[in-house]
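Just one protein chain is left out here, and the rest sit where they should.
Right after this comes chain A.
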Amino acid sequence: MSVPDYMQCAEDHQTVLVVVQPVGIVPEDQFFRIYKRIASVAQVSIRDSQRNLYIRYRHHYLPENNDWGDFQTHRKVVGLICVTTCGSGKEWPQTSERFHGQKEVFGATLYDSRLLVFGLQGEIAEQQRTDVAFYPSYDDCPDVEKKVEDFVESIFIVLESKRLDRATDKSGDKIPLLCVPFEKKDFVGLDTDSRHYKKRCQGRMRKHVGDLCLQAGMLQDALVHYHMAVELLRSVNDFLWLGAALEGLCSASVIFHYPGGTAGKAAGRNPSAAQGQAADAGKRHRPGALTTNGISADTSSEIGRAKNCLSPEDIIEKYKEAISYYGKYKNAGVIELEACVKAVRVLAIQKRAMEASEFLQNAVYINLGQLSEEEKIQRYSILSELYYLIGFHRKSAFFKRVAAMQCVAPTIPEPGWRACYKLLLETLPGYSLSLDPKDFSKGAHRGWAAVQMRLLHELVYASRRMGNPGLSVRHLSFLLQTMLDFLSDQEKKEVTQSLENYTSKCPGGMEVITLPDGLRLHPVPFTKLPIVRSVKLLDLPVSLRPHKQKGLMENSMSTKSPFIYSPIIMHNRGEERNKKIDFQWVQGDVCEVQLMVYNPMPFELRVENMGLLTSGVEFESLPAALSLPAESGLYPVTLVGVPRTAGNITVNGYHTSVFGVTSDCLLDSLTSVRTSGCLVEVIPSLPRLQLSTSLPRSAHPLQPSKEELSSSVSVQLFNGETQQLTITLENIGSEDLETLEITSKISNTKDGISVTGLPISSPLRQVLKPRAETRPPGSESSKTDYNHVKMLEAVMTFKYSGGAGKVEGYYRDLTLGLHVDVEPSVFFTRVSTLPATSTRQCHLLLDVFNSTEHELTVSAQNNQDLVLHASECQRMAIQVDKFDFDTLPQPDQETVRYTSLKLLEEERLHAQASMINSTLGITWDIPSVRRKGEASVEGVLNQLVLDHLQLAPLQWDVMVNGKPCDCDIIADCKVGDAVPLEVKLTNRSKNTVGPFALTVVPFQDYQNGVQNYDLQDAVTFIGSNTFYIDTVNPSEESLCLGALLFLYSGDFYLNIKFQDDSVGKEPGAGQGKELPLSWFGLPSIHIRAQEAPMEAGA
């Protein structure tokens, strides 16, 4: 006997073995249908005796095992049922022959046999035979069970007779020696008459009778016989049979104690019996309640029970003993192994796992000689099953795995990869490994990484050899995803390489793989390749950010809540992720999401087709491919997409394709990802303006970087230089531009100097069509008089809207920052005035300093150019007409009312300065760098200079001979003629002036510093030399007339002295109480008196 029946259990000892076999050609499925029906008759109640007979059916049984039938009667085939198909009467003899042939195989031990013939009808079928039953077809055989029951009863009769025969077989006859096959040769020539031999025969026979009793349902008798056998055999040291007797004792006791059976799952073989017995199990433990299911006429039952039946502890002891005896015989390995298995099952019921494991440990080392590969697999599988039974799941998994490996051992010509894979899958729970990646997402992985990894590798390999690359990819992905922390760098490389190999044939995806046995393999998203640390939705760039019109904003607020303000936040305080972000995306515009990722692999990781997973609005994701360097630090990746409709969009996650495996990674399942919200509003589309300038863009931001600017322009200018800037706006969006509003704002320089520059541009409103160009004049100038570089900054804002977004009340801002570095050019260090010959003019003296590093030319209107070397200072004199500042526009009443006096004064000064500047027209030119600009005197003007430059409000006009007479004009007259002198006063001031007294004093200038006032005999006045002017009202004139008579020829000057009579005659008060001296700048008059031509006098 070489093949152990691993399914055996203790209660099998009480069964009789019936072999059911097909004879001739019987379709397999039909045979097993019939076999099932036959096997359902597993327990038969014998009518008369109230005893139960248990039947064990086998469709395959080795005849050599049958030889051990004397040793343990349940191994003996006592019944044979043959199933055959017989189409016609002609075949019948042949069929009958075959049946008999089959009977021969088990002939020696058979008690009875039956033949079930299917398909035969007619004469032969009519005959009544006990050993043959005829059925027309496999489907039409209603009384198969009945026939089997009858058959079992007939077996019982034989069994019972044998039992009685042997039991009553007292020592009268010579008791034959029962023996096992391998013993036969040992007994040749043994003295059969010795006492020892007889005892041995007796002992063995007792044991045999015990077996028969057990089979015949006489449990108590069996126990008695076994006990006697044990004693007899022990005395003769017949260890093999002693073991068998002890095992018999154990079996009987087990049957008594555990009527539910010890087979565990296998109890399903006779469920009805198991249930029935379990139901009345309680009864059987109560003394005196035996009769229902007990053994009739078994008087010893109640007395014997306590004495004969082993206690649960004893059962194990006896099993141990029995096994130790079996262990002495090499040829009884199968018996020993089976005994171990049986004991383990009992221990499993008793929940004594430790001892059970010892039995199993022993079973592992039982050598059964050369085992076929299939037998090895079977053996490991059963070991695994038994370990599972006693709760040793790890050990169970270990043996299952060994069995799996055995399926594909290199010695097997056709490796069973499918079976291997199936067995491997069954080991997963033992290694606490679940194939659902979700179970691994919680925190750090804790488990037997090395062992689990090995198992996964084996799964991968097995599935590949099975020819299911999809499965391999899934397992390999799982391995990579869940065991990444435990893989060495080398392993990481290997795993990814093989994954790439597999995916080149079968790309991995996100679908659930369902195995034939119903196991579902969930998709494995690669959330660690790369690892994403944070997800951040990015606002649009400043220039594209939509803004809501103020008025409309309030509207939308009011629709949300009837309250202007409520402390109750309307939206629920949900997850951070569900929070709406307080910026908007715009339909049709590219929106960005920034991911901080890193690559945990020791090599470059290529991530392809990385894009966003969104919901809410139609979103066109623009996938990116990236390549992350080995063991990269946090690496920003920007995923982009275009929302195609308006509404609320939620970013749910991202998808990647790594090593040929596509993954959908949802943020919900990634606990380690930080995010500041994934819900954002998409507003309807808006036009998009692109701004370009004639000057290059500057990177450096404006100094007060309070606001973000879309773009900025930087330029370096010399003080006074003018630069033209052209701004081009282009609508590159798909929506029409409907409104455009331009504003500008000058920001103060940081050193707090108030810049009196010109506004950059005046606001203008225009409606533009897309692609239209506009050129607002952009010019700026500044005037400062400091010797270091100044900065000027200004911001232009273009506010525009259009399309569907405008309907919703959104607009966009485009800002342009202007940054001007002003370098000093020329400036005036000093300014002063000199009176010119004419009272209407004066000389302005300017000390001009060239603060540049270049040679420059300064020019003014009506003046010579002045060449200045670097850092040179020269004086420049410019003759200017005096200014009439009164012609400057006066600020209107409104402005006056709301502006401070100081400001008004400043403004006035500024206006005056501008007037002076424009008149002077001082420009500079640096030929070497081709730069030119204006120079302003504004900063250096003081009140005194201004006063000098101002045209006096009282305007005096002197006419000699009817001709106006001013500084350099020489009035001609003739000696002896009366020269009319006319002095006209025009009052342009706002007040009434006068009265004044004017005295005309003639003198002669000898041009050598001597002035001769003693001219009484040379010049005479006709009339008074003093004029009186009465008060003159504003804008009125007053005229004084007088005449002079020159007595000699020569050059004379008239000095008109002035006296203000309006106040008292205080000395020195000539200049008037309030009127400044400059107001009385009367011209000095130069008169050349000539001799009259002589012809008149002669």
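The definition used in the following text is that a residue touches a chain if its C-beta (ideal position, glycine included) is under 8 Å from a C-beta of that chain, and two chains touch if they have at least 3 such contacts; residues count from 1.
Keep in mind that, in the parts below, contacts and distances are computed from a predicted model.
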item	value
Per UniProt record, name of the chain withheld from view ["Serine/threonine-protein phosphatase 2A 55 kDa regulatory subunit B", "Delta(3)-Delta(2)-enoyl-CoA isomerase", "ER membrane protein complex subunit 2" or "Trafficking protein particle complex subunit 2-like protein"]	"Trafficking protein particle complex subunit 2-like protein"
Contact with the hidden chain (one of A:35, A:118 or A:431)	A:431
Among A:52, A:65 or A:357, the residue in touch with the chain that has been omitted	A:357
Option touching the unshown chain, where A:438, A:454 or A:674 are the choices	A:454
Per the touch definition above, residue among A:387, A:585 or A:849 touching the missing chain	A:387
Which of A:395, A:422 or A:655 contacts the chain that the document leaves out	A:395
Touch list for chain A against the chain that is not drawn	353-354, 357, 361, 387, 391-395, 398, 431-432, 444, 446-448, 450-451, 454
